[in-house]
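One protein chain is absent from this view; the other protein chains keep their places.
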Amino acid sequence: MNGQGLLKGMLLTLRHFVESYADDIKYGFKKFSPDVDNFETRQGTQTRGVFTVQYPDEKLAMPERFRFVPFLVVEDWDDELNPGKDWCTSCGICAKVCPPQCIWIVRGDDPVTGRPIPEPEAFFIDIDICMNCGFCAEYCPFDAIKMDHDYELASYDRTTNHVFDKEKLSKEQRYWKNLAPTRAAEEADVRGGWEHKNFKKSWNTTKEQAQSAQAEKDTKRDEVRARKAAAADEKPAASVSDGPIIVGQPGKAPWEESEEIREKRRLGALQRKAIRAAKRGDG
Amino acid sequence: MVDMTAPDLDLKTGSIDDAIANLKEKFPDAVSDDTRAGYGGVIVDKGQLREVAQYLKQNLGFDYLSSATAVDYLGEGQHTTDDHLEMVYHAYRTSGGSALVFKAQTDRDDAVVPSLVPVWKGADFQESEVYDLFGIKFTDHPNLRRILLWDGFHGHPMRKDWKEPYYEEEAKPFGSRWPGGQVHRAEEKTIFGKNVQYPADIDLSRLTDISESKLYEGFGMGVDVQKVTHDGVETDQLIVNMGPHHPSTHGVFRMIMRLDGESVRDLEPIMGYLHRNHEKIGERNTWLHNIPFTDRLDYISSMGNNHGYVLAVEQLLAHNKRWKPPTYRAEVLRVLMVEMSRIINHLWAIGFWLNDIGAFFTPVLYFIEERERMMDFFEAVAGSRMMCNYMRFGGVFADLPERLRSTANLMNDRVRDYNTMQFLTEMINERIPRTIDDLEELLTENEIVKVRSIGVGILSKEDAINYSTAGPLLRGSGVAYDIRRADPYSIYPELDFDVAVRNEGDMYARYSVRVQEMRESIRILKQILPRLEYTANESATANNGSHGDKAPLGEAYGRVENGKGELGYYVVSAGNKRATSNPWRYHVRAPSFINLTPLGAMSEGMKVADVVGILGSIDIVLGETDR
Partner (left out) sequence: MELNLQELSTTQYPVPADMANNVAITSLSKLYNWGRRNSMWPMLFGLACCAIEMIATASSRFDFSRFGMEVMRATPRQSDLMIVSGTVTKKMIVPIVRLYNQMPEPKYVLAMGACASGGGPFKEGYNVVSGIDKYLPTDVYVPGCPPTPQALLFGMIALQKKIDGESLSLMDDVPWYGVGPSEPTPVPILGPDIIDPRQMDMIRRRAESGARQADTAVMDVSRELPAWRSPALATGAVAEGGSGTATASAEATGELTAIPGGKAPWEESEEIYEQRRINALRRKAIRASRRTQEG
């Protein structure tokens, strides 16, 4: 009969119309109320009818692998050994694999010796070029650059704030752990510990080696912590930035080093950091 | 095909080698083997190119010209000692099988090649594109024009010696990024602060826009309005411009029509409004860099684009000693993703086609509901809703996560957490089939849809092949040509599915083909599910290449059946001694682009309102049309 097809279609539309209210009745007209915990069901595979996300009152949280603009992982700011230390070693792989070439890295060098050190002096990402492809995070051998989930970046002006610098890019390690717990754990597993492994490649070729090294490092770290707690009062703060640069003894793997050398290393790093900061302040 | 004699039939179904041998026998002076390392096919003397092509088509059965493109061998130095431009053609048989590649070389300064439009009409737009980007002139081409850029543009940008205003270096990665990378904006390179450069001999006294008037050439603009008489009624012919901003052109597409009353007399599609230099950028990129760029071709089914590209490059990489092909699980995952994006693609195609013929937005809203859930899946697996960037050389980006879990980060974030396999199973077994049922209930028997689409925009079987159309457009015209069957790749040979075909060749047939294909895709997906379970312990990423992979010298053409049709990638690795990290040539055989070739012919005699529907039924995406 003519018109039957039309009628069928209209009935379908009617069904959709009714379905969009059926859910409301199920939740007692409180479907979108924050008290009712039905977000997961509403967005899942078992619902029919309206599935609107009431942005900004409720937001779809992003899955772990979601990628928006990248950020740099740094050690937590309250970390005792390396507060805020960059995980980035400025090896430049991210800049090389970046398809639209939106990453600029200035490799850091030691202010005294002039030799390159594994730490970026500056790091820029032009988010007006970035295509959110995630290659930088995927190919970073140090797990130091990750894709952020924060998509709320709209701004009124792009010339001043769309080139992200190191300061803006740096986020703590715990931020990444929070964003992607599963992946962070997997990566830590491969690295052999939550800490950043800035060792020579040969040192952690196998997992066993890395693990034993980690165990050793953990005990050492505990010792250092205990000693530091004891010596906290005696240590004058000024000694960090004044005086000659303390140089650690090279040629040994970190877990083979004595505590003093480790401590010296740390002080040296802090001094170098202070010198660089002063330099930046002048320029 | 009826009065075919036995030896002819043999020739038409014989192997590619037989065909080449026969060709060399027939044209001993003109045809020679392409002996360059890594290359295949034959080189044809351009003087006899058309005869050879005619013979290929008529006697050897290569009725389908898939791709026609050019390569600029300027200073290549390895394969060739002289600088020349080379036309590369890929011809297929619609009965299946692999390609016969033939090439014609021409001088760079005086680049002229006979046009193959008299043989295959499908060469029309492709040759125009080559003329536009490489500056090769085609003799006897009916309408040679700048198809992507505008008339008056300086130079031919795909030539190797043509540099962009923001030109930085010949190949990525650029040296300025590391280790001394002080950030700069490319705008600082030009004093205009814009992405422009003007030739030294710019004539400032005559700065008028000639691009528009050129477009209307042949349409009688500027002449007196042509009077037409119909049954004693005198009317005028009218030139109507549609686009590039028009709600029904699926983006920034433009058509110029000559109307006689409501009927279309002439129609010329005009594109290039989204020409974002995909191929030029692709030649600067490394092999790996191009993967996310392919996402942005047909941005509705990015998984399929990835697949075609990695297949093409894997052909080259397979010559590497240490090359390992993708694991079985990687192949399964690839097919899973590709078939899902085919469903998404067809849902959009049908939805927007309905927009065009008057069912504004309601059906699309129903389809988007399912699409959103599939996007959720893509987002959780690949990291992005649309720009999946999922495939890698020798594998995929990552295996399926155990759970599709989100984490709260921003204020008011609501977390979801589903079991991946359960989510997939429910989608494949319940939701998507139900949506397609709904879609059929809504449309298949709908009288308005039928009246608007049956008998409209007819493309005959012969024309469909001749115009090199692909995908649902080709299969809607009665040609059972699906690359998944005709030239199988990945794990398709072991999967059970049918090729959807309709014989009518009108809009309704294309709609039916799409619906049928979605059902076949679900059939495939249902076969994928047990394979996912079966391979659960296998690694999908074990054989992934590294970021520095270099491709051995040679050429490769990889093609897949994407939602819109045959998506092909022609890649050339050249210009270096052993292996290259950047493609010398990276060409995309875009189905959306080539499927537009018969638009003018299909629209002739139709009403204006039908033209919109015909365009919708071809299903184009401008990112791919213009690249």
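Per-chain residue numbering starts at 1, and chain names A and B are given in the order in which the chains are listed.
Quick note on the criterion: contacts are C-beta pairs under 8 Å (C-beta built on N, C-alpha and C of every residue); 3 or more make two chains touch, one makes a residue touch a chain.
Predicted model only: the values in this text are computed from it and were never measured.
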item	value
Of A:Thr45, A:Thr89 or A:Asn132, the one touching the omitted chain in the full complex	A:Asn132
Which residue of A:Ser33, A:Gln54, A:Thr113 or A:Thr219 touches the chain not shown here	A:Gln54
Options B:Val71, B:Leu85, B:Val183 or B:Leu274, residue touching the unrepresented chain	B:Leu274
Of B:Gln78, B:Thr94, B:Ser176 or B:Ser211, the residue in touch with the unshown chain	B:Ser211
Residue among A:Val36, A:Val112, A:Leu153 or A:Ala185 that touches the chain left out of view	A:Leu153
Per the touch definition above, residue among B:Trp150, B:Trp353 or B:Tyr570 touching the missing chain	B:Trp150
Residues from chain A at the interface with the omitted partner, ascending	50-56, 59-60, 68-69, 99-102, 126-132, 151-158, 162
Interface with the unshown chain - residue positions in chain B	148-150, 152-154, 157, 164-168, 186-188, 190-200, 202, 204, 207-209, 211, 244-247, 251-252, 272-278, 280-281, 284, 292-293, 296, 299-300, 361, 364-365, 368-369, 371-372, 375, 385-387, 622-623, 626
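In this section, only the chains that are shown with their structure count from here on.
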item	value
Geometric centre distance via CA averages, chain B-chain A, whole Å	37
Chain A residues within the chain B interface of the complex	2-6, 8-9, 12-13, 16, 39-40, 43-46, 51, 56-67, 90, 92-93, 95-99, 101, 103-107, 116, 122, 124, 126, 131-135, 138-139, 147, 149-150, 152, 163, 178-182
Residue numbers on chain B that touch chain A, as the complex places them	168, 172-174, 176-185, 285-286, 288-293, 295-296, 362, 366, 369, 372-373, 376, 379-384, 387, 389, 397-398, 401-402, 404-418, 423, 426-427, 430-431, 438, 441-450, 547
